[in-house]
Structures are given as structure tokens and as C-alpha cells.
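Apart from one protein chain that is not included, each protein chain of the complex appears where it belongs.
What follows is subunit A.
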Amino acid sequence: MDTFGALAQGLMVALQPMNLVFAFFGVMLGTAVGVLPGIGPALTVALLLPITFKLDPAGSLIMFAGIYYGGMYGGSTASILLNTPGESSSIVTALEGNKMARAGRGGPALATAAIGSFVAGTIATIGLALIAPTVVDIAISFGPEDYFALMILAFTTVSAAFGSSVTRGLTSLFIGLSLGLVGIDLQSGQARVSFGVPDLLDGVEVTTLAVALFAIGETLSVAAAGSRAEEVIEPVRGSVFMNKEDWKRSWWPWIRGTFLGFPIGAMPAGGAEIPTFLSYALEKRLCKKPDEFGNGAIEGVAGPEAANNAAAAGVLVPLLTLGLPTSATAAIMLAGFQQYGMNPGPLLFATNPDLVWGLIASLFIANVMLLILNLPLVGMWVRLLAIPRPWLYGGILVFATLGTLGANPSLVELGMLLIFGLLGYVLRRYDYPIAPVVVGLILGPLAEQQLRRALAISVGDPVVLFQSPIALTLYALAALALFGPLLFYLITGRKAPVGGDED
């Protein structure tokens, strides 16, 4: 297929006035929730899923992608001005960015984050458009055993990449896998782990779990923190424009960050955190004034922010081409596709080319919108941070329950929301990552399906799982992912990133 022809076609879809409105709405909403503490892009998309059920699929997915990108921009604003990263991939941005803001250089910090995100987002989206068709070509030859291996890889990378230890990541993953068992087994018609409760026969809703873990769990843990979570907002003083030296110091970190972020995000290697930490370590090493690091070095904002956004685009490669979500937001977006009866994967490129390429093209548009909107509107975003927390979290819970009730007006569903909310609180409290639970719930049933398909073809002979070279390569990568944090420690000299509220 001619990539540029397809992309041009996609651009026509994305430029339809209605889709432009959706993209605009998505980036505004995404930036707002990225700035606000406690709600990230994953939660926002999860809340919007039931509401957008009756809307046009292309428009809704374009909006979701806008929220995803907008959340990345907003997250950097929060970390620079507030020193509380809105999402875990901006933890590194907070290190130098907040120092710059305190030194009265908040403007240039925001500017280098925004422009760096634009540069990285644009290059990475081009990368996505160029790579996707190739991956699709390869993926078409995948057998069920290869898909199963791919999911094992996703499981290990997601558990190893998030959280403070592999044990914790795997624990979260297995909780998700257990929840994925609930309901009627599609192949044999047997009810599993549903204990005769009719509401459980359909299984656990992804949106209910995600909303509970992210919204209710987060609200509970912020409430429990009480007064110890006081925050200081740094006002933006001075010029928001970067001077000549800032440009000179930002340019290379942007490019390097992009080329770290995109491949790592595009591999089924889970999330945007690792490239931001790698980029920070790299810039620190390459910087001509290393003593500025720790006191507000602009390279330490430019590089990781670019890496963050490039990885965000990279994550869409496995999502769109293989149907493999490697971050919580991607997992919810997968649920969004499924809501319209579509399954991302190689076939989607053949059956719904307009939608896929429209979505990819809309990412360019979202990036341009974000660049134009972000800096002039920064004052407005900062004012969002001043919403009193009681009202903010009260509102979050109202919308969380509204979204759940809208999808399924049943009290059992609300009860599950409450129980999973408590689960989310416990996981947060004891440092267990959240994203693997959601990924486990979504990918668990798919992995089981592929496993049983592979074994049905081989009439029960498990050797088939380890015969294909593709599968073996994927298992090797999975093993690497499990021991990756150790390598990470050896290479960069610091502990692998500690996941917070990863999105």
C-alpha cells in the first residue's frame, strides 16, 4: 500500500470540520486533565467511553487521541509549575523544570517543553505512519502461537516497566488476569469465577475497572494523605519566550529525545517512562555545563519532554498494528475500538483504512493545535490548578459514577466500582503499579484465546508454542524485559523508574 497516498486520504478525513472539532475538543480536554492532579488521560478516555457510544467512531477515536496527546502537554505544565507530575512520564520534567520555574525561568521551561513536544510528536507521528504498514505486513503472517508469545512479551514488559519491583508489577498483572477470567468462557460456554451472580457472566467491564482504579483509588489516596499533600504553584514570571541560547541548548536534546522515545515506545516495551529517564541521563552526560543539572538545566526539560511525546506516538504502533496496548491509556483506547466492534490489528488497516489513517493524520493536527494553544493559554491552565480540591475530587467522583451508570445502570456495577476503588487505593498505598491490572484484564482473555487456538491446531501438543522463530524471538525479548531493570541500573547508574499514577 502506498503510505503517502493513504496518509493523504487520512488527512482528508481528519480535516473534515466535524473531526477538527473533535480533535480540538480532545486536545483542550486532554491538556486540562493533564494539568489537573489526579485525573490523567486514561481516566478521561474511560469516562468518555460510555458517553461517546452513540457518536461517530472516527470522530470519537480522533478525540481520544487528542486527549492522549493533550495529556502529555498538560502533564509537563503541572510538573514544571507545581512539581507534582500529572503523569509518571513527566516525573523527570519536574526535576529540572520546577527548578527553572523557581529561578524565574518557568516561561522558557514551558516553551521548550511545548516546542520539544511538538518537534518530537511530529517526527514520531511520521515514524508511526512509515512503520505501521511494515509491521502490518509482518503481523499478517503471525500464527496464534506468535500472538500468544507477543502477549507474553507485553505482559512482561508492562509489569517490569511499571512499579518499583518486578514482583509488584507481576502481582498487579496477575490480579488483572484473574479479573479477566470472570464471565462465560466463549469456547465452552462455561461460567467461570462468577459464583452464580448474573451480572458477572458478561465479565468485568474494562471501563469500570479503569475508572475505579484511577478515579476512586486516586481520590481515596489523596484524601488519606490529608494535609500532607500541600502544593505550591510557581507563578510564571518573566518572558515565556526562549532566548537564543535556550534554542541552541534545546535543539539537540529534542532530537535525541525523539530518537530515544519513539523506538522504545514502539517496541512492545511499555510506556513512556523509561525513555524520559534515559534521555535525562544522556543529556546530563552530554551537557557542557553539568553543574547546572539539578539547578534547572534547560536540556533536562527539553530532552525528556521530547522523549515522552515521541514514546506516546510510539505506543500507538503496537496498538494500531497488533492490537497490543502497552500503556493504560492505550489499553482504554483499545476498549474504545472494541466498543465500536472493531479490533485494532493488521486487519483494521484493510477493513477501515479511512479510520486508521484519519486517526494518524489527526495526530499531526492535534500537535499543531497543542503548539498554538499551549503557550498563550498557559495562564488559563494554571488557573485550573487553583480549583479547590474538595470540589475537584467531588466532581471527579460524580463523573466517575456517572460514566459507569451511563454504560450499565446497575447497582452491582457501582458495587464493583467501589470494590475496585478500594483495590486501587491499596495498590497505590503499597506501591503496586496500576496499569498492569488494566492491561491484564484486556489482554488476558485475548492471550487465552490465542493459546487455545494454537493448541487446538496442534491437537494439544505444547511444543507448537516454541517452534516458530518469531515466537522464540519474542520470548527472548520477554526474558530481556524481566531482567531489563537490572541492565537499566547498570547502564544509567540509577534505579529503574518508579511508577506513580502511570497513564
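Here is the rule we go by: a residue touches a chain if its C-beta (ideal position, glycine included) is under 8 Å from a C-beta of that chain, and two chains touch if they have at least 3 such contacts; residues count from 1.
Going forward, contacts and distances are computed from a predicted model.
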"Tripartite tricarboxylate transporter TctB family protein", "Ubiquinol-cytochrome c reductase iron-sulfur subunit", "Phosphoribosylformylglycinamidine synthase subunit PurS" or "Hemin import ATP-binding protein HmuV" - which is the UniProt name of the missing chain: "Tripartite tricarboxylate transporter TctB family protein"
Residue among A:Leu130, A:Val197, A:Ala225 or A:Leu377 touching the omitted chain: A:Ala225
Touching the absent chain when the full complex is considered, from A:Leu11, A:Leu375 or A:Leu455: A:Leu455
Full-complex contact with the absent chain, from A:Leu11, A:Ile51 or A:Met267: A:Ile51
In subunit A, positions touching the absent partner: 50-51, 54, 164-165, 167, 170-171, 174-175, 177-178, 181, 185, 187-188, 190, 192-193, 216, 219-228, 388-391, 393-395, 397-398, 401-402, 405-406, 409, 411, 414-415, 417-418, 421-422, 425-426, 429-430, 432, 444, 448, 451-452, 455-456, 458-460, 494-495, 498
